[in-house]
Every structure is written in structure tokens, then in C-alpha cells.
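In this view, the complex is presented without one of its protein chains, the others remaining in place.
A and B label the chains in the order they appear, each numbered from 1.
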Amino acid sequence: MDLSSGVTETSIESKKTVKKKKINKGNLTPYLFILPSLILIIGFLFYPIGTVFYYSLQNYDIAAPFYNGFAGLDNFKTIFTEDKMFLPSLLNSLKWVVSEVGLQLVFGMIVALLLNQTFKLRGLVRAIAFIPWAISGVLASSMWSLIFNEHMGVLNDLLLKLGLVNEPQAFLAGTTTAFTAVILAEMWRGIPFFAITLLASLQSIPTELYEASKVDGASRWKTFIYVILPQLKNTIVLTTLLRVVWEFNNVDLLFNLTGGGPAHSTTTLTMYIADLAVHGSNFGYGSALTVVSFGILLIFAMIYLKLSRYEKE
Amino acid sequence: MYKKKLTTTALALTVASSMFLTACGGSSTEEKASTEKKPAAKTDEPVTLTFWDENAGPARTPVWEEVIKRFEAKYPNITVEYVGIPNASAKSKYDAAIAAEDTPDVGSMQTTWLPEFSIRGALKPLDSYYKKSEVSKKLNEGAINVNKEITQDKKLYGIPYAQNLDALWIRSDWFEQAGVKEPKTWDDFFTDIEKLRDPAQNRYGFTIRGGAGASFTIQRAMFAYSGLDYFDKNGKTNINDPKHVEFVEKYFSYYDKWTPKSDITNGYKEMTAAFDTGVVAMVHHNPGSYGEHSKALPAGTYKMIPLPTTDKGQYVAEGGNAVNLGMFKSTKHPDEAWKFIEFVNSADAQSYWNEQTGQIPTNKDVLDDDWVQNAQHIKVAFEVYNNPKTKIYMPPFYLPDYRSILDTIVDPGVQSVMSGKMTAKEFLDQWAKAIEDSKAKYDKTFSKK
Partner (left out) sequence: MLFNNKKVDKLLTMYLPITFMLCFTIFPLYWTVNTAFKPEGDIIKRPLQYLPAHPTIDNFVNAWTNIGFATFFKNSAIVGVTAVIVVLVCSTLSGYALARYQFKGKRAFMLMLLCTQFIPRAMMIIPLFIIFKNLGLISSPLSLIITYSAVEIPFTTILMSGFIANVPKELEEAAMIDGCNKLQSLRHVVFPLLLPGIVATGVFTFIYTWNEFLIALMLTNKQDKFTLPVGLSSMMGEFNVNYGALAAGSVIALIPAILLFAYAQKHLVNGMGGAVKG
């Protein structure tokens, strides 16, 4: 990194902030601060990521070493011209990510606001509300498969008892119901993520702001929109962005509950990649798909950060 | 530490070279010396072997631990380190280990993995060890030959210690109550499904595996119906043979009409649960699920019967339905590793292991054991394998994308047929094309060399 040009950078900075003293202390400090993180990331994530890019240009099937060799852009050509799974799985990813992140954000916000109030047993309620976040993928999948099962599932049992259905439903068998069922399960697990981050951010909103709006007699809804939400903006922008990326790459519940079926109707792009590369051992083609999905996420992230005017008031 | 390593490598080298010599000379006296005297004569340095189990769990892990304990008692200088890998991730774990060249000494593996692992240069051929060993006289020859046939160089890379066989588990009590006879042919099978449907009690005659693993089930069912080979004389696959089209059409037409709606995403656990909860009368699986049924159902209410026969009355089984022990090339102690493989395949160890896990032993001596005689499901499977008329067909396990064709084309194809998005013919044509394309590519690569 070019340290000398940091000087010009600081002069820009000095216009922004009032105190010059701190900035003059030396422009090495921020670099020292990020150094440990940088070492870990470059040392242990860059190489694996680099190999993905490298293999995307190769025929690399670990089960068939005799076919391996340089492929140029062939893999990419296949993706965009021949692959019948690419677009449908990308659309499924889109459906999955939008519904998951949207629902989790809304309900996570509601939960955070609820838990930010004072009431009896608040500590206990908070601890309980966060538990789903602590559930491992293995447990979550077996738990929900026990709940959704047609023959011995507790959900069917309850619905039958309440008279809401006449016969057991096969939730994971229909194209729409399967997707809805997994979305519900994943939402259950994902709400606490937003609830925790938003609650922590709510906690750091200076109390004076609340007090001020109370004095103003602002309605609750208005307080939320005009006072709380702007304070949470950066947290929301970042957590949703990260969540989008994570949900995009998250496959365990889908994989265990529907296996991508029926007939690929719940196969997302990442699942498709995992099927090809990890289970089918075709790492070359899987890597090419990963590079494409990397590009998609990168473009999305840039546009999103631009549009949301992150870190700008 | 370093010194120790050196001496053990030196030792291994001398042993290996002596093995090499015996293999060439093939004199019977030397053979005896190498197989019989060694354990007693050599009070060698302690050796540690790493062993990977590809289907770990609370049921199997303790069984392996007991087998290892017995082995270590017999060979006090050898320690076996057990590593239990969850079944669903076992293949990926081996893949990573082989790619990074950090493999165990001995590993348990499915037959279908043998061609791939051997061509990747990960495994050691075991022919010379096997020839000289006592167990070669005991183990099921068919299973051994399958393992040789499927690899590129026709060498033996895995010793099968347990076999499996697709079969039907049936609720014998329901059959009795309904006065329905056990299915002998596939026609019986289909009529039985209809007869055993009882909406009042929410009972179905059968459950179809439509989710994970569906491809194996449909492949084995349709070949059991047709009795055909995987390829015809001209090297064209029989997958889309009219007989298979006819069968697959009928089989999946029962979905949602005579079998439960959730079948379409049924994996192993859902399918077994449907049987064990008392929802279905028949399920297509293998002796391995005995443990599950015995936990949930009272004895005498269920039993295992062979898959229905072809119209000529012939049983059909898929070759290579076994688990094997293989030795990895990287091992520094091939002799000790072989001793372990040999020990696991001894009558005693195989008997214990297979009794505990409900699989079919490959060692003939185990046949006479009481538990085999008393275990209805094992006996049935044994009888099918020992029936001289039983037809064994061989899928092309050697095709590098054999497995991924099943996972990415056949599994979803099954669901497409079940949901009416594809006809049986389209489905089988697509499957056949994938296999043929893969075979053409493979044949081309290897005819060049």
C-alpha cells in the first residue's frame, strides 16, 4: 500500500473533522490496526478463493483425472449457452434470498423493538428469542423434517386436531408448499440475527434522542421512522447486505428438507454448485459457476451500497 | 521421533521388498513364512494405523471399536486409530484427503468409489496380499470379481467385508389380515399395492422413494423386472429398453393414487418412518434397515422378502452392492494394514460386525453361525446371492460421472415423472443418453492409450 499518499488523504480528512491533532499522529496507525485481520484474510481466504478462479478455467474433475486440462472459457460458454439448470436455479436463489432477507428483517426489527421495551422477565424472554440462532444446521433440519412430515409430523397432527385440514398434508411434496415450508424454517432460524444486531444498535442510540421525541409528542410510528430508523440505517444496510450474501450461499435446510426437489423446483444456484462440485466432484465447472455467482453478488453489493448511500447521512 | 520414523520406513521397505520377491517367486514355503510366522516371530516396534469408517454413528461406531479392540489384542504392537465419518459427507472427506494427499492407512469404502479412487492413484492393489491370504478361500468370489472388473486396470483394490441386497420389507400381519399373498412377481407386487390400500386406516400398500437415493431404487427395481444387462452386445445401454419404459411408467403411475403424496421428496429416513409408523405395507430397501424396524415394530409383524422376480422367475441383484476395506498408497505400514484388513474379513470379525449391523457377511464360514440362521432377513439375502440362477448385472461404476448422472439427472428425473412433467420414456432416454455420452468419452480416452 502506498503510504506517502496518505498525507493527501489526511488533509481531506482534516476538512471533515474538527480536531487536527488526532490525524496528525501518523497515518500508519489505521494500517497497523487492520494488519492482523489482513494477515488472516489474505493468508487463509485468498488462496482458496484464488483456486476457485483458477479452476474455473480448467477441466477439473477430481473423479476423472484423465480428462483434466486447460479449458479456457469453455466452462463459461457452457453456463450461458447450454446449461439448462443455470437460469432456473438463479431465479430460485433470487426468490429464496428476497423472501428470506425481507421476512427476517421485518420480523427481526419487530422482535428487536419488542425486546427493547421494559417488561417483566425481559432477560428470560430475550434469551429465548435468541435461541434459534444457536441451533446447528443438523438439528434444524432434522427438527423441521420431523415437524413437516406427512405421516408423523406434529404440524399435521395439530392441524388435524384443530380441524383445519381433513387429511395429512405433504408439505415438502408440492412445488410451492415445499418452498414455503423451508422458508418458514429458515426464517425461524434467521430472525434472531437481525433481532440481536438491531437490538444492540438500538441500545447505542443516545437516550436523549428518545427523550426529545417524547417531548415533541411524536407518535410511535413517527418516532420509529424519523428518529430510530435513521440511527439504524447503517446497521440495516450492512446486515441485510451480509445476510443476502449468506442466504445466497446457505443450503443446509433446503438440502436436508427438499434436496432441491421436487424436480429441481427448490434448487438454488449454490445448491446446484454444491451438487456438481462437492457431490459430483466436477470442480472445474462448479468453480466457473461460483465465479459467475461471485460476479453477480459483487455487482449487487456495489449497486446496493451506492443506492443505500451507506455511511452518508 | 524422527529416528523412529526412519526405522519404521526402513522396516516397511524391507518388508515391502520381501513381499515383492515372494510375489514373483510364488514359492509356497515363503508364503507360509510371510503369512503365518510373522505375527508370532516379529515383536516389532509399535505401529499405529489410521482407519476411516465411512458410515459412523451410534450404532456402528461401537461395533468398529469392538472389532479394533479384538484386533489389537491379537496384535499387541499395532494400534488402530478409528476415525468415524458421517455417511453423508464421507465421499467429500475422502475426495479432499486424496486431493491433498493426506489419506489414512485403511479406509472403509463403497464399491462404487473403488474405480475412481484407484484411477486417482490413491489405493494400493491388494491382489498379491489377497492371493496369499487364508481369507481368499473364504470370501464370496462374486463380490471379489466385481471389485476387480470395475477398475481400469482390473486389479483388486478393496476387500468386501459386507454385502447388501435390495429387498422388500413387508408388514406380514397386514398381509395376513387382508388375505393377500406375498408378492412373487412384479404383477403381484402391483396388485398387492392396490389391495392393501386402506383409506379408513390411512394405510398405503407401498411408498416410493422419490427423494435422495431415488435413482438407486428405481434402477434396481427396473432391472429386477427386466433381468437385462446394463449394456447390450453392441455396447448400447438397456436403460431405455421398452421393458424398462413399461415398468417405470407403471411404477410411477402409482404415485399419489396408491402411494402417499410426500413420496416425491422421500429420502431414507422418511421412507423408513412411513413403514415404521404403520402407514405403508411395503417398502423397497435392504437388510440394513432391520435395526430401525425392530425398534418401532413388534417382532413377527414384519419381515423381509426378496424383490419380485422377472417373468422367468429369476432373482436379479445389482453387482457391487458392498462395502470394502481398501489400503491407501500413502501407508507406511502396508503389512500391518493388510493384517487389519485380513482380520476384519476373518469369520469371527465378519460374523460379529455383520450381526451387529444387519448386513450380509461375505465370508462363507459365517453362514453356519446361529445368528445367521435365526436372522430371517440375512438368510433371505444369503439365499438370493447363493441361488445359482440369480442374475447379477453390472452398472458402469467406472464411468467417472456415473454417480453424478444418478444424482443430477436420474434423481430429479424421477421427480419430474412423478409430478407428470416428463414421461417415463423421455426420462429413460435422457438417462440413457447421459450414460452413453459418458461411456463414449471414457472409451475414447482409454482406447487412445
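Just so we're on the same page, a residue touches a chain if its C-beta (ideal position, glycine included) is under 8 Å from a C-beta of that chain, and two chains touch if they have at least 3 such contacts.
This is a predicted model, so every value here is computed, not measured.
The chain that is not displayed touches the following shown chains in the complete assembly: A, B. Check A:N75, A:S89, A:T240 or A:T270 against the missing chain and you find that the one touching it is A:T270.
In the complete complex, the residue from A:I79, A:L199 or A:I228 that touches the missing chain is A:L199. Although one chain is not displayed, its contacts with chain A can still be listed: residues 1-3, 5-6, 9-10, 12-13, 16-17, 19, 21-23, 25, 27, 29-31, 33-34, 36-38, 40-41, 43-45, 47-52, 110-111, 114, 117, 119, 123-139, 142-144, 146-147, 151-152, 154, 157, 188, 196-197, 199-201, 203-207, 220, 231, 234-235, 238, 241-242, 245-246, 249, 251, 270, 273-274, 277-278, 283, 286-287, 290, 293-294, 297-298, 301.
Touching the omitted chain from chain B are residues 50, 55-62, 81-89, 92-93, 95-97, 99-102, 104, 213, 268-269, 272-273, 276-278, 288-289, 291-292, 295-296, 357-358.
In this section, only the chains that are shown with their structure count from here on.
For the pair chain A and chain B, the distance between C-alpha centroids works out to 39 Å.
Chain contact summary for the complex, chain A toward chain B: residues 61-67, 145, 149-152, 167-168, 170-173, 175, 178, 257-264, 267, 275-276, 278-282.
On the side of chain B, the complex with chain A involves touching residues 91-92, 95, 98-99, 116, 119-121, 202, 210-212, 260-265, 267, 269-270, 273-274, 277, 279, 400-401, 403-404, 407-408, 411-412, 415-416, 418-419, 421, 441, 445-446.
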